[in-house]
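Report on one structure; see the data block that follows.
One protein chain is absent from this view; the other protein chains keep their places.
After this line comes chain A, so read on.
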Amino acid sequence: MDHLAHVSNQPNSQPQSQISHLALDIGGSLIKLVYFCRYDDNCRDDDELRSQNESLGSESDNSRPVLGGKLHFAKFETSKINDCLEFIHSMKLHLGGFHDCTAPSSDKIFIKATGGGAYKFADLFKEKLGVSLDKEDEMECLVTGANFLLKAVHQEAFTYLDGQKEFAQIDPNDLYPYLLVNIGSGVSMIKVDGDGKFERVSGTSLGGGTFWGLGRLLTKCKNFDELLELSHQGNNRVIDMLVGDIYGGTDYAKIGLSATTIASSFGKAISDNKGLVDYKPEDISRSLLRMISNNIGQISYLNALRFGLKRIFFAGFFIRGHAYTMDTISVAVNFWSKGEAEAMFLRHEGFLGALGAFMSYEKQCLDGLTVNKIPQRFPISVSSAGNKIYCSMNGKSNDNESIECTVYRT
């Protein structure tokens, strides 16, 4: 809530934006926005851009006008879609869509959107903003977004184990194949073999929605971040049945289970005569988080194993840079793979779909945008409100999680 409010304050803090382009990812619980704002003063000259393009092997038309600017990221709860509409309206982001080239007479404006809500809320957007949503396939957007980030953004991927964050150097030529695990309300597991080449191989319904949904019912927390924050102070041993609880404090060493291994999540809630009120919300949140993170890590690993994939990238809004979540997922992958596979995370984890939708403008014949894939120069913040509190993700957090980049106007 707090960071959302913060995002929606942005119109005031960014009065300099002139041209805006917008793409949306409307999920089951969150709406993710990616929009581009041009700098007032073009801080870079074309030469620099050109050289960068060449070095990256991207084909660019020198004749096209170049716009410098920033990609901005924002999110809203899907249930508060009106806030989102208002935000878009106030930022005039919807005016930066494109016109259908096949029907030049039409003055329809299209905005790229993905996620289930692109279907569900299409009418609402038309009514409130007068724009049509051009629906892009969800998986395709996820993959496009991930591929873009992994190839173009320096220090996008990192590992996180035992509180140690380490950026991974990804060679763009040796990126594929990999497993992309997108943890939104539910979880999709996608095997990515190249640009536009992918397959959704698995998924699970135990995802972010489960954490939040069950968490709300069990703790009365008002939002996801509050729940996550609670988990930080919790002790899951109060509520989980550990191997030691069953074996009277001893390990079951024969099969490699230590006394502190969770044998059964929430298993202690069975035998006690305690009711819900007797458990601390912190402990419940912690237990829930471990259950879900662990499960996702395990299923992801099993799918990676199945296809012989060494790299697993976790993304989606469930993670939101939360240290403990990442730690649990990493431990699960590490444990089940006996160290063979590695969990990796993306700094723009929540915005893959939206970014992918944004990238899809490129494919349109008219009035589209091309995001120039330049290495990041400035530290970006992937922060959300939660991050600032207990994640040492990036010391110098900026107020908005933007990627500096340029776009070409065709």
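Simple rule for what comes next: contacts are C-beta pairs under 8 Å (C-beta built on N, C-alpha and C of every residue); 3 or more make two chains touch, one makes a residue touch a chain; residues count from 1.
We adopt the following convention: contacts and distances are computed from a predicted model.
Peer 1: The hidden chain: which UniProt name fits, "Pantothenate kinase 2", "AB hydrolase-1 domain-containing protein", "Elongator complex protein 5" or "RNA polymerase II subunit A C-terminal domain phosphatase SSU72"?
Peer 2: "Pantothenate kinase 2"
Peer 1: I'm checking contacts with the chain that's been left out. Which of A:S132, A:N303, A:N334 or A:S360 qualifies?
Peer 2: Here the residue in touch with the unshown chain is A:N303.
Peer 1: Which of these, A:K165, A:R200 or A:H232, touches the one chain of the complex that we don't see?
Peer 2: Here the residue in touch with the unshown chain is A:R200.
Peer 1: Which parts of chain A are in contact with the chain that was left out?
Peer 2: Those residues of chain A that touch the unshown chain are 27-29, 77-79, 115-117, 119-121, 137-139, 184-186, 200, 202, 204-210, 212-214, 216-218, 220, 224, 239-241, 243, 245-248, 250, 252, 254-255, 261-271, 275-276, 279, 284, 291, 294-295, 298-299, 302-303, 305-306, 336.
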